[in-house]
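This is the structure I want to talk about, given as structure tokens.
A single protein chain has been removed from this complex, and every other one stays in its place.
Moving on to chain A:
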Amino acid sequence: MGFYASFGTVLLLLAITAPTALAFGFFGASAARSNVAPLRWLGKGYISVVRGVPDIAFFLFFIIALDQGIEYLRHKVTCSDWDQPIRQGNDFIVCDAAKMPLGSAPQWMHESYGFALAVLTFAIVFGAFAANVLFGAMRAVPRAQIETAEAYGMTRKQSFWRILVPQMWVFALPGLSNLWMVLIKATPLLFLLGIEDIVYWARELGGTKTSRFTDYPHGDWRVWYFLFLLIFYLAFTKVSEIVLERLMTRLTHGQATTGGEAQRKAA
């Protein structure tokens, strides 16, 4: 049962992470082209820090760093009379009231907290990729379009929201669809973050020591479980490819690009 539910976990993760990462990316990209210097540095720093380092290291790093960060903040707020240092040698100790989630919380709280952390981690990493794509897309919008907006007397803010943002999507889509594919392919990394996802169940169920789950002992079936996962992912990427292709045709419609021009002539 857990095996089937874990497909739901993966789909849920994709459904939550994609918009969140896009939002992170949008803020990152807007910050990177801001007029205020510190904001610009922040945006550019965010984009460039994620480059050059293996992403899996980021996943492993953020999952602990976020957890400890949250507990540290709660510790500061809830137990101000605590006098011992938090880092005692190799241990990270906060008072009981600051434990996240509380030690007395039910099991599902622990699981959903872990899942929320995973989502946040994915959103931060993929947000940086999305920010990079959107930053490029904003610069790819023909300069003449902005100049026309300025000639009509629009303010910087108006021309950003009314001209730049609607037009950038067609330039961003190839990059974003690439990112979506990558996001799909990154979902098995959930396993490393301690979530009981597809990979976990495939290992457990396929293994020989499965008496915990079933009364029918069988040989080592992990090969077949992973073959199934392989096919699942292949089918998933293929379907996404077709859908994104359609979306691209829709978005190109009426744009000032060669693609849009070709569509206009064909019609």
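Going forward, contacts are C-beta pairs under 8 Å (C-beta built on N, C-alpha and C of every residue); 3 or more make two chains touch, one makes a residue touch a chain; residues count from 1.
Keep this in mind: contacts and distances are computed from a predicted model.
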**OP:** Tell me the UniProt name of the left-out chain, picking from "Peptidase U62", "ATP synthase subunit a", "Histidine transport system permease protein HisM" or "NADH-quinone oxidoreductase subunit M".
**Re:** "Histidine transport system permease protein HisM"
Original post:
Which residue among A:F27, A:Y113 or A:Y233 touches the omitted chain?
Top reply: A:Y233
Original post:
Which listed residue, A:A57, A:A151, A:I242 or A:A266, touches the chain dropped from view?
Top reply: A:A57
Subject >> Positions on chain A contacted by the hidden chain, ascending >> reply: 47, 50-57, 60-61, 64-65, 68, 87, 89-92, 128-129, 132-133, 178-179, 182, 184-189, 191-192, 199, 202-203, 206, 220, 222-223, 226-227, 229-230, 233-234, 237-238
